[in-house]
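Here the complex is missing a single protein chain, while all its other protein chains stay put.
For reference, chains read A, B and C in written order, and residue numbers begin at 1 within each chain.
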């Protein structure tokens, strides 16, 4: 199956888990841990780089970073699937709230949290 | 703009950052930190729940968890965008590698890492 | 040098970094990333275990978890050292604040955040 959307990805991951009888491991709690563990591996790839170096990755670094991004996405999509959360709708709603929280005029050039 | 795909989401987040002149903050290094910070907030929502409780969230818990999933997705998509990484292709490639690493026969009911 | 205290540990790690000329990598930002990366490895060790299983680790699991705890402590102490933060004093102050935030009577048996 060619994966063309988050829905496709969710379906593929659901089948991957089912075939291996991994559903009992895939509680939201456990998947949140797995997701964060992969985010930690992403950090490890970038931790000693300057911000500028992180913008000009070597091919080997880029491949490892891409691999970690894939791991994060896969656990994120699997987690949303077991919770029956629509990720794109949630992202859309969050952006709408952030647009109110960080109006263009006051947020310009300033990344401070509110 | 209605967000119907990861590409749409990437474009919306790109414009959101550009309007606020946040591009200089959005290095891969910084975005990886932000992504992991949001993953940490997700953990905090689930840390004292049993795995079973995490499968039966209250409406308030579910809303907070959904919000954190949105934050993780938004930083993940923004990070992939600045790196020009195709997330779905990366996820697909990773699943193919995992299918080799965890053959159905030997992985059944066993989540141990290899 | 036998390490008998956090101060000893800070001094040993400072010398370890100095000998290897790693000071320029050891900014607070970078060390916070390294610390969290190690916390992520700790999560990975425990992610598929039930809470009960995490209380009865096998010797091999226990050794890996101990190793990750050491990594977290080392980066935490190194980070506190470069920031000149007194960790025990900070922990003490935080416990005093938490004692007010979570009075015994109302917090009993209830881990909800306030």
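Methods note: a contact is a pair of C-beta atoms (placed from the backbone, for glycine too) under 8 Å apart; a residue touches a chain by one contact, two chains touch by 3 or more.
Everything quoted here is computed from the prediction, not taken from an experiment.
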Residue ranges of chain B at the interface with the undisplayed chain: 25, 30, 33-34, 36-41, 43-44, 46-48
Interface residues of chain C (partner: the chain not displayed): 2-6, 8-9, 12-13, 16, 19-22, 25, 27-30, 32-33, 35-36, 39-40, 42-43, 45-46, 49-52, 54-55, 57, 62, 65-67, 69-74, 76-77, 79-80, 82-83, 85, 87-88, 90-95, 98-99, 102, 104, 107-109, 111
Residues of chain A in contact with the chain not shown: 29, 32-33, 36, 40, 44, 48, 50-51, 111-113
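The rule is simple: only the chains that are shown with their structure count from here on.
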Separation of chain A from chain B, taking each centre as the mean of its C-alpha atoms, in whole Å: 1
Inter-chain centre distance, chain B versus chain C - centres from mean C-alpha coordinates, in Å: 25
Set of chain B residues in contact with two or more other chains: 29, 32-33, 36, 40, 50-51, 111
